[in-house]
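Report on one structure; see the data block that follows.
The other protein chains are all here in position, but one chain of the complex has been omitted.
Naming follows writing order (A and B), and every chain is counted from residue 1.
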Amino acid sequence: MNAVPTTILSAIITVLAVLMLFYTSVPVGRARGKHGIKAPAMTGHEDLERAVRVHMNTLEQFAIFIPLLWVATMYFTLIGWLVPALGLVWIVGRFIYMQAYLADPAKRSTGFTITILASAGLLVLSVIGVVMALLAVTAA
Amino acid sequence: MNAVPTTILSAIITVLAVLMLFYTSVPVGRARGKHGIKAPAMTGHEDLERAVRVHMNTLEQFAIFIPLLWVATMYFTLIGWLVPALGLVWIVGRFIYMQAYLADPAKRSTGFTITILASAGLLVLSVIGVVMALLAVTAA
Partner (left out) sequence: MNAVPTTILSAIITVLAVLMLFYTSVPVGRARGKHGIKAPAMTGHEDLERAVRVHMNTLEQFAIFIPLLWVATMYFTLIGWLVPALGLVWIVGRFIYMQAYLADPAKRSTGFTITILASAGLLVLSVIGVVMALLAVTAA
């Protein structure tokens, strides 16, 4: 039995993060139905507005996360499992964020901070990886 | 003449999907001009609100679609053309969604469902592909 390549683990994280992003869109439709707010309206009840914000904020964070995940996967090869592990932290952070925000927007900061720290970690690994790749090329 | 690699076909689908995403942003500016609604306002006329929703929903679906398209392209190698073919279905679904929603938001479900089914298909192919890659590595 061999070690699983980082690319496969990052592909699994990508699929799970996509499912998480989709999952945050479910309460939007539910709130729309529950309170009888027809599209294209995006306001009209606090439940809908919270659900919309959870979904949009997750989309905003997803756009930061996925490119960093793959730059780090391609270039940070020192500790292979660290990149997908940070990806798992991101997904867990988003789940906590979603549950807390829907219950009370004032409690959204813990999950948000976990997400941001995971992305910041991937940023650091991406920079280290790219700098090492640059040094390897220019020193050759 | 050789078979065209899936990566080239998926690159073509990516370019077409980007053009589709851009295309959904055009009615936003048009509605803004027609009804004299200056930025940063995003409400003020039903036409603008419909156009904004078509654009944002396409962005939300695009963020799900592109990662799944490329995970499936990288790992699902059993039937090469199936991945870009589902990508084409996604683009057609978005076109139908856009036309229907701008005419009447209540008619948006057909195009939306086609989009979701295409992404669900890519999700299934991604999972099959990743599981096969995992088995190939761990069994080796």
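Here, a residue touches a chain if its C-beta (ideal position, glycine included) is under 8 Å from a C-beta of that chain, and two chains touch if they have at least 3 such contacts.
All of these numbers come straight from a predicted model, not from anything done at the bench.
When the whole complex is considered, the residue among A:V26, A:A103 or A:L134 that touches the unshown chain is A:L134. Contact between chain A and the unshown chain involves residues 46, 49-50, 52-53, 59-60, 63-64, 67-68, 71, 74-75, 101, 105-106, 108, 123, 126-127, 130, 133-134, 137-140. Mapped onto chain B, contacts with the missing chain fall at residues 1-5, 7-8, 11-12, 14-15, 17-19, 21-22, 25, 38-42, 55, 59, 62-63, 66.
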